[in-house]
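Removed: one protein chain of the complex. Kept in place: all other protein chains.
Moving on to chain A:
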Amino acid sequence: MKIFPLTLLPNDANINFMRLRWASITLAALLMFGAIGAMAFKGFNYALDFTGGALVEVRTDQPVDIDDIRKDLGKQGYDSAQVQTYGSGNELLVRLQPREGESSTQATTHAKEAVTRALTTAGATNPHILRSEFVGPQIGRELARNGAYALAFVVIGFLFYIAFRFQRKFALAAIIATLHDVVVVAGWFAITGHEFDLTVLAGVLSVMGYSINDTIVVFDRVRENFRGMRASPYEVLNKSVNQTLSRTVITSFVAFLTVLALYIYGGGSLRGMAESQIIGIIVGTLSSIFVACPLLLWFGVTKQDLLPKAQDEAALARRP
């Protein structure tokens, strides 16, 4: 009798993931170094939030030529203005640095005037400012610092929590897998040159939550199996990954669908965040299977690591 009508994976999955451990860890390491290299040599395309400067978003009745706009802005004293088009080509996003000697009070007013003037010169009718921003340079520095604090907080928090609920080796393996995911997602933004703004930073940090969540579920099963199975760590790990495989795939698939909805329907401001989460969910799922568990094996996890009794005996032995 077939009681389950729909399955994404065979119920009795028995893939030997651990045999692939050297290949998978090497691949993960390569990905990570590639991402770090991209961040170091190419760097991020930081958004206004981090660099400071002025931004104007305009809508016009018909598409305009962005080269004309850029040239005209150059003539008005904005040399390195970035002009992008959105939507059907009639929405423009202009980023520029304030002109020399301009006070923060005047920066946006002047930027708005310059953009409107450039658009009118380019023949656009009815330019209409949707949004304008000015961010001072000190804000960006603070954001970067807070981002680093948040990262440190999460890493230390995870380490302590997992070490407390599981064991040190689990904590280390989980943290490495999670940091791998964060680095790869950040590296993706460095390689593609997609804009890195505040919401992307939030996306990257929430990827940590997602990725660790995935790893913990597998580890939880590992812990359970270590207690209940008489088998080598190699077999226990393989069995645990296989047992949780369908859950891992389904959860990730649904999470992927929800973030996809965000990417498709959320509009420009949320696209970066959704993108970071899409990549993060894919990488996070793979890393919990292919990185976290092999690492655990590599660190030499044993049944004794998880038996509270063993620790009690050690404590007893220390007593006089």
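Simple rule for what comes next: a contact is a pair of C-beta atoms (placed from the backbone, for glycine too) under 8 Å apart; a residue touches a chain by one contact, two chains touch by 3 or more; residues count from 1.
Criterion: contacts and distances are computed from a predicted model.
This complex has a chain not shown, and the name its UniProt record holds, of "Protein translocase subunit SecD", "ABC transporter permease", "Transketolase family protein" or "Glycine cleavage system H protein", is "Protein translocase subunit SecD".
Only one of A:32, A:255 or A:279 touches the chain withheld from this view, namely A:255.
Note on the undisplayed chain: of the listed residues A:52, A:127, A:187 or A:294, the one touching it is A:52. For the options A:19, A:42, A:75 or A:165, the residue in contact with the chain missing from this view is A:165.
For chain A, the residues touching the absent chain in the complete assembly are 1, 3-6, 8, 11, 52, 57, 98, 100-105, 107-109, 128-139, 142-143, 146-147, 149-151, 153-154, 157-158, 161-162, 165, 198-199, 201-202, 205-206, 208-210, 212-214, 216-217, 220-221, 243-244, 246-247, 250-251, 253-262, 264-267, 269-270, 273-274, 277, 281.
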